[in-house]
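Here the complex is missing one protein chain, while the rest keep their positions.
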Amino acid sequence: MIYLLEDAINGILMGSIYGLAALGLTLIFGVLKVINFAHGSLLMVGMYAAYWAVLLTGAHPYLALVIVLPLMFAFGYLLQAVVIQPIFKAEREVREPITVIIVTTGVWYILDNLGLLVFGPQYRNIQDNPLRGKMIEAGEMLISVPKLWGFCAALVTAALVWLFLQKTRMGRAVRATSLDRDAASLQGINPYRIYNIAFGLGTAVAGVAGVALVPFYNVFPTVGVLFDIKCFIIVVLGGLGSIGGALLGGMIIGVIESVGPQFMTATWTEAIVYGLFLGFLFLRPSGLFGVKYDW
Amino acid sequence: MTLLELHRVSKHFGGIRAVEEFSLEVQAGEIVGLIGPNGAGKSTLFNCVAGVFPPTSGEIVFQGRRIDGRKPWDLCRMGIGRTFQIVKPFASRTVLYNVTVGAFAVTSRLGEAERWALEVLRLLRLEDKADMRAANLAIADRKRLEIARALATRPRLLLLDEVMAGLRPTEVDEMVAVIRRLRESGITFFLIEHIMRAVMALSDRIAVLHFGHKIAEGAPQEIARDERVIKAYLGEDYGAA
Partner (left out) sequence: MNASTATATSPLRPPGSAWPSRAPLLLLLAVALAVPLFVRSATYLHILILLLLYAYLTTSWNLVGGFAGVLPLGHAAFVGIGAYTSTVLSLQYGVSPWVGMIVGGFLSTLVGVLIGLPTFKMRGAYFALATIAFAEGLRVMVENIDRLGPFLLNGPRGLQIPPLELGFGRFMFAEKEPYYYIILAMLVLAVGITWAVSRSKLGYCLAAGGEEPEAAQSLGINVARVKLVAMAISSFLTSLAGTFWAQFTLYIHPKSVMSLDISFEIAFIALIGGRGSIAGPLLGALLLRPVSDFSRIHFGDTLPGLHLVIFGGVLILVMLYQPRGLQEPLTRLYRRALARSAGMRERG
């Protein structure tokens, strides 16, 4: 029983990091109304950035945030401004720019395979870092320290994003744009700049997730695909565009993944996650917290 | 014969009462105008009739059958056509293609659908633009295309949502003539319009919507004289249009 509890807690912790990664995705979707298929790849970029930052400077893994955060924001901002925005402008009259989804898959393929070309297929991890394999004992349970920090990072990031959206002028502009792009632009908001910012922010959040993962997770070129599909499932579970939904959805997946193997082979739990996703899609497509849109 | 009956139709969005207890009858062969200031609930009412969303309460009856809550494609097959305030052409396709899509509501054969579509285009004087991409049309032609497409489904009732907006005065006159011609062919019209000159000239009767409530109904001359209407609406706009 105690093992189950231990697994459940570790599952929630790990799941909150999934949720953190998905938070970036849901943020971008909320504003641009486009699924960013390159999101996992952006996470991969963030992980490599954190990995190299730690390896080259020898600093504490979490200090990498100082470099990774602005780097990822700039990367996301530029990606949207240079690659995605022209398509939005060209398809201004199209209600649902599928072309944009497609372009993000192109970005996905380029980033993942560039990662493969540049860094090679090998799994990398930071061997000697103060967090690696570190556990705290709570009674008979062992709780992973880096996952616990990841959990905290997820909560803090979600809270900061929420505060930004609710309390700042820029955040209000972002919300206005997400509600009605045309109305927002009539109010003097430049929607494309908001898109850039939202994309940069979503990418930066992926960077935070990358920094949280690097101390205990392997870095490899296709790590993004793993998270990509998890993130998709999480945002649908939680409701596309919902911050709280992303965290909760992530935790659900995390718990299934860590508790499941007690009862079945680990790969079966993966199948259960997909089953859950499809179940939601059929029965409650708007997710746990999603708004029911009149699409 | 009464073609369309709205019986105490209300539509609420959360706390917003967009339309409140609206009743109206449209006789076959009539042109009925619906006017009111921006945000009065006109488009919401249209969307209820066209089946975009069901009314919160009330009944809508078309040709003696309850239709509230029915889906748009069913209503189209029953004989209700509509245009959109913000035109929605199939922009990447030709004008003929656009209208042929509508014509497929009455036939399943491409040749027949195209012939009928061409006939409709001729009726609206769009035939020389049949092979143009809809995206390249000027606004007046886009509005015509919108009507042509709806017309191709052979509606008995046509809901026109601001088909004159954005047109030049001469184009408005042409559009008025087009609608009159169509009425003579037996089509009934229920239209939202902001351009007073047009709606006054066209309509047999006009209903006025103000903050979701119907505040007046009657012949154009009566509406033009109605105190409440003038206060709510006409006073500021009549002269300008």
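Letters are used for the chains, namely A and B, taken in the order the chains are written, and counting of residues starts over at 1 for each.
Throughout what follows, a contact is a pair of C-beta atoms (placed from the backbone, for glycine too) under 8 Å apart; a residue touches a chain by one contact, two chains touch by 3 or more.
Everything numeric in this text was worked out from a predicted model, so none of it was measured.
Colleague: Where the complex has a chain not shown, which of B:6, B:26, B:60 or B:105 is the residue touching it?
Modeller: With B:6, B:26, B:60 or B:105 as choices, the missing chain is touched by B:105.
Colleague: Can you say which of A:5, A:59, A:78 or A:229 touches the chain missing from this structure?
Modeller: Once the missing chain is taken into account, the touching residue is A:229.
Colleague: Would you indicate which residue among A:66, A:159, A:183 or A:271 is in contact with the undisplayed chain?
Modeller: Considering the complete complex, A:271 is the one touching the chain left out.
Colleague: Provide the residue numbers of chain A that touch the chain removed from this figure.
Modeller: That gives, for chain A, the contact residues 29, 33-35, 83, 86-87, 90-91, 95-96, 98-99, 101-103, 105-110, 112-114, 116-117, 121, 221, 225, 229, 232-233, 236, 240, 265, 267-268, 270-271, 274-275, 277-278, 281-282, 285, 293, 295.
Colleague: Which residue numbers on chain B touch the omitted chain?
Modeller: 50, 52, 71-73, 76-77, 81-82, 84, 88-93, 96-97, 100-102, 104-105, 108, 110, 112-116, 118-119, 122, 127, 130-131, 149-150, 152-153
One rule holds for everything that comes next: only the chains that are shown with their structure count from here on.
Colleague: Once you find the CA centre of chain A and the CA centre of chain B, what distance in Å lies between them?
Modeller: That gives a centre separation of 46 Å.
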